[in-house]
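A single protein chain has been omitted; all remaining protein chains appear in their positions.
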Amino acid sequence: MSGQLINLFAALLLLLAFAMLSQRRILSLIHLYTAQGVVLVCAAAVMGHATHQPHLYVSAGLTLALKVFVIPWILHRVIARLNVRWDVETLINIPTTLLAGIVLVIFAFNVAAPIAELSSSIARGTLGIALACVLLSLMMMITRSKAVPQVIGFLALENGLFFAATAATYGMPMVVELGIALDVLVGILILGVFLFQIREQFDSLDIRHLEKLKDQ
Amino acid sequence: MSPLGAASQLLEIAAALALAPLFAGWVAQCRAWLQNRSGPGLLQPYRLLHKLFHKDSVIAAHASPLFRIAPYVVFGCMTLACGIVPTLSTDLPLSPAADAIALVGLFALARVFVSLAAMDVGTAFGTLGARREMLVGFLAEPALLMVFFSAALISDSTSLTTIVKTLSSQALVIRPSLAFAAVALVMAALAENARVPVDNPATHLELTMIHEALVLEYSGRHLALIEWASALKLFAYACIGIALFAPWGIAQAHAPGALLLALPVLAGKLAVAGFALAALETLSAKMRIFRVPEFLGMAFLLAVIAMLVAILLQGAP
Partner (left out) sequence: MSAAPMLTGALALAAAWIALGVAGLAAMQRLRLVAHLLFPLGGAVGFGLLAVGLAAVWQGPETLVLPIGLPGLPFHFRLDALSAFFLMVLGGAAAGVSLFSAGYFRRSEGTPPGLLCFQYHVFLAAMALVLMADDAYAFMVWWETMALASFFLVTANHRIAEIRRAGYLYLLIAHLGALAILLCFGVLQANTGDYSFANMRAQQLPPFWASVAFLLALVGFGAKAGLVPLHVWLPEAHPAAPSPVSALMSGVMLKTAVYGFLRVTFDLLPGQLWWWGVVALALGLASALLGVAFAAAQSDMKRLLAWSSVENIGLVFTGIGLAVLFAAYGMRGAMALALAAALYHIAGHAFFKSLLFVGTGAVLHATGERNLGRLGGLLRVMPWVGWTALLGALACAGLPPLAGFVSEWLLLQSFLFTPGLPNSFLNMLVPVVAALIALVAALAGYVMVKFYGVIFLGRHREEKLAEAHDAGPWERVGMLWLSAGCVLLGLLPAQMLDVLAPVTRLLGGGALAEGSGWLLVPVSVERASYGPAIFAAGVAASCVLAFFLVRRLYHGRVRRAPPWDCGYPWQSARMQDTAEGFGQPVRQIFEPLYRMRRQLPTAFDAQPRYAVEVGDHAWHALYLPVARAVEAAARTIGRLQQGRIAIYLAYSFVTVIAILAWVSA
């Protein structure tokens, strides 16, 4: 039963990753990111319940606070301050991106299959999905030309990693997890400052402007 | 063929024929409520059909017999489709004659006929509608087929009754692959039934319409049949969604009591589905026709991922 639920949450995570890949609006991207956070919280809580590991509850709570409330709130503020609710420009058109996404999914599933054999977790089947989420988020970062979606892609990538850890080994040790949580929080703050700097410098958030920084 | 099976088959077709316009009326009514309008009333589709049947049919002077045959073929296809999808019972004598793939073929047959009929009169809007309908069709059809395939992988069968039996005997957990399949099915169904993000059933604005452009030349009883057939199609898609994702309450074979209970259960589920559809239509805006391939491509890819996930998680405990 809980194994089934974990599988379902894994599928939802992948679904949300694909939705992010196909999304054109920044605001919807943030909503999708929040939804991913909710799914992660549920997955961690169900895992904790199924395996009687209390630290998973802690990590679920941490995820809830950080990924469902704090980070989306920061992102909302950033895009409100930067006034960037416009459509996202993509470097490659979306159907092609999605096709590449399918290829990535097949690749990830096959790469993860032998690793999953080694694990004894009830959710080892989902390792492939977690890996696929990571790869999809990475691809989202590559294909977007604006800075904010790239940041969201980075955050989604971290979500995938978190899920992989939860699924394969029942979560990382508490210290590591807290460290990562702090890293992400500091990371988003720094990136926020960074975004303002980019805008001040170039009057735009298009990262193609960064090419000008290259030493001529 | 058992007598009970024959009875449930007939009951199912009769229920579909009778309830389909009501379902269309319910969706329109919900849409009106959600948009703060008072709405035409639940029975409006019946009044419309009655009116159209009474009117003379006006046909273009040079229309060929194909034009007059097509409404009957489309209506026949949709009736059979409603008879195949298990809505009330899984003991259906017609079910072995057509599985999920044949059901998709049946929808395709109806679509091809209505498109050919639209081209028959040879007007600008008719051909435009035919082209757009086929465009929507060739993208939505594989998506629908892949949705069925991901359900077929779970139950190891493409027979709709077996799929429903397998799925309804499980715990109340949706299979992960079906989560993808559900999204894909909703997207394909919106496109196939000319609902809002793809087409607006209430519009007659020439350049944006798809379905209305197809049936522009029809009038009188032919139009009535086509309208009834599209109500049946919407009904069939809603029933496919129910059969795949909420199959509980569909009577198993040899249970006359459950058969009687199945009707109110179906009505309740349809009411929820209709409201959800209306809400979805109210919340979304119609997209440009050039965005439609992207929308349907997305549905297609989601359905493919559903199959992949089904295969990946099949080996897992």
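Going by the order they are written in, the chains are A and B; count residues from 1 in each one.
We adopt the following convention: contacts are C-beta pairs under 8 Å (C-beta built on N, C-alpha and C of every residue); 3 or more make two chains touch, one makes a residue touch a chain.
In this text the structure is predicted, and so the values were computed from the model without any measurement.
Give the residue, chosen from B:Ser2, B:Ser64, B:Ser169 or B:Ser284, that touches the chain omitted from the document.
Going through B:Ser2, B:Ser64, B:Ser169 or B:Ser284 one by one, B:Ser64 is the residue touching the chain not shown.
May I ask which residue of B:Leu4, B:Leu116, B:Ala258 or B:Met287 touches the chain that does not appear here?
With B:Leu4, B:Leu116, B:Ala258 or B:Met287 as choices, the missing chain is touched by B:Leu116.
Of the residues B:Gly5, B:Pro45, B:Gly137 or B:Gly274, I need the one that contacts the missing chain.
B:Gly137
Among B:Val27, B:Leu48, B:Val85 or B:Ala98, which one is in touch with the chain left out?
The missing chain is touched by B:Ala98.
Tell me where the left-out chain touches chain B, residue by residue.
Here the touching residues of chain B are 53-54, 56-62, 64, 66, 68, 72-73, 75-77, 79-80, 83, 94, 96-99, 101-102, 105-106, 108-109, 111-112, 115-116, 119-128, 130-132, 134-135, 137-139, 141-142, 145-146, 149, 152-153, 156-159, 162, 204, 206, 216-217, 219-221, 225, 293, 300, 303-304, 307-308, 311-312, 314.
Tell me which stretches of chain A touch the chain missing from the display.
102, 106, 109-110, 113
Keep this in mind: only the chains that are shown with their structure count from here on.
Please name which positions on chain B make contact with chain A in the complex.
The touching residues are 171, 173-177, 179-180, 183, 293-294, 297-298, 301-302, 304-305, 308-309, 312-313, 315-317.
Can you tell me which positions in chain A touch chain B when the two form their complex?
Those residues of chain A that touch chain B are 1, 3-5, 7-8, 10-12, 14-15, 18, 22, 94-95, 98-99, 101-102, 105-106, 109, 116, 122, 124-126, 128-129.
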